[in-house]
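With one protein chain held back, the other chains of the complex are shown just where they sit.
And then chain A:
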Amino acid sequence: MPAPLLVPALLGVAFLVLPLLGLLVRAPWSDLGPQLARPGVGEALRLSLVSATLATVVSLLLGVPLAWVLARSQLRGRSVLRALVTVPLVLPPVVGGVALFLVLGRQGIIGRWLFEATGLSLPFTTAAVVVAETFVAMPFLVISVEGALRAADARFEDAAATLGADRWTTFRRVTLPLVAPGIAAGAVLCWARALGEFGATITFAGNFPGTTQTMPLAVYLTLQRDPEAAIVLSLVLLGVSLATLLLLRDRWLGRGAVT
């Protein structure tokens, strides 16, 4: 291998892996049990897992059809639509949080109407956490599912049509199973992104323990007063991410390669 490629590649690996090793080295392993049992840790973890999962479910329900429209429909202005969908990918999450607040907040364009009609106010609730995470994470799912749809042979859909399947049946019984590995990959990406969400969540949902304080928020705030505890929380988050990735890689992502 040529050195001009090999050396930067090794540096890149070191850059990505060393911080994680540092985290493991500095972890108070002997003190781990009591630290994890502290009040608030379990709560934050549970809230994170639940809200990330709900955000992924919402992203699947909205994002898979959106990806289909982007990949398969003859809609005019599809490229504009795709650009709009990918804006949250590049937008700083804090800005996303501000935007959500302006639209869905109690004084917001939609939020005011919602509050007057039902008395419900979205910001600073667990629902707001899910909304913020969905806003930030769904584009990951849309992009990867659209990629899978484009890579899938559309002639299978022609074959289904000649067998009497309308487009909805074709989508359910042919397209969806064909791109299932892509959807699974997109869902994992989406879930991981939602789990780590910080900026939009703290801006739109605030930081209330038990209601809106997810793990990343807890890590950041704990780091100010109790670095040891912050390291423990970080370890938990790292462990959950890695476990999910490994589990899903074997259970879902591997299947496409086996058949």
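Here is the rule we use: a contact is a pair of C-beta atoms (placed from the backbone, for glycine too) under 8 Å apart; a residue touches a chain by one contact, two chains touch by 3 or more; residues count from 1.
Quick note on the criterion: contacts and distances are computed from a predicted model.
Visitor: What protein name does the UniProt record of the undisplayed chain give, "Autoinducer 2 import system permease protein LsrD", "Aminotransferase", "ABC-type quaternary amine transporter" or "2-oxoglutarate oxidoreductase, beta subunit"?
Guide: Missing chain, UniProt protein name: "ABC-type quaternary amine transporter".
Visitor: Out of A:Ala52, A:Ala127 or A:Leu178, which touches the unshown chain?
Guide: Of all options in A:Ala52, A:Ala127 or A:Leu178, contact with the hidden chain holds for A:Leu178.
Visitor: Which listed residue, A:Ser30, A:Ser79 or A:Thr162, touches the chain dropped from view?
Guide: A:Thr162
Visitor: Just checking the interface: what residues of chain A touch the absent partner chain?
Guide: 153, 155-156, 158-166, 169-170, 173-174, 177-178, 180, 259
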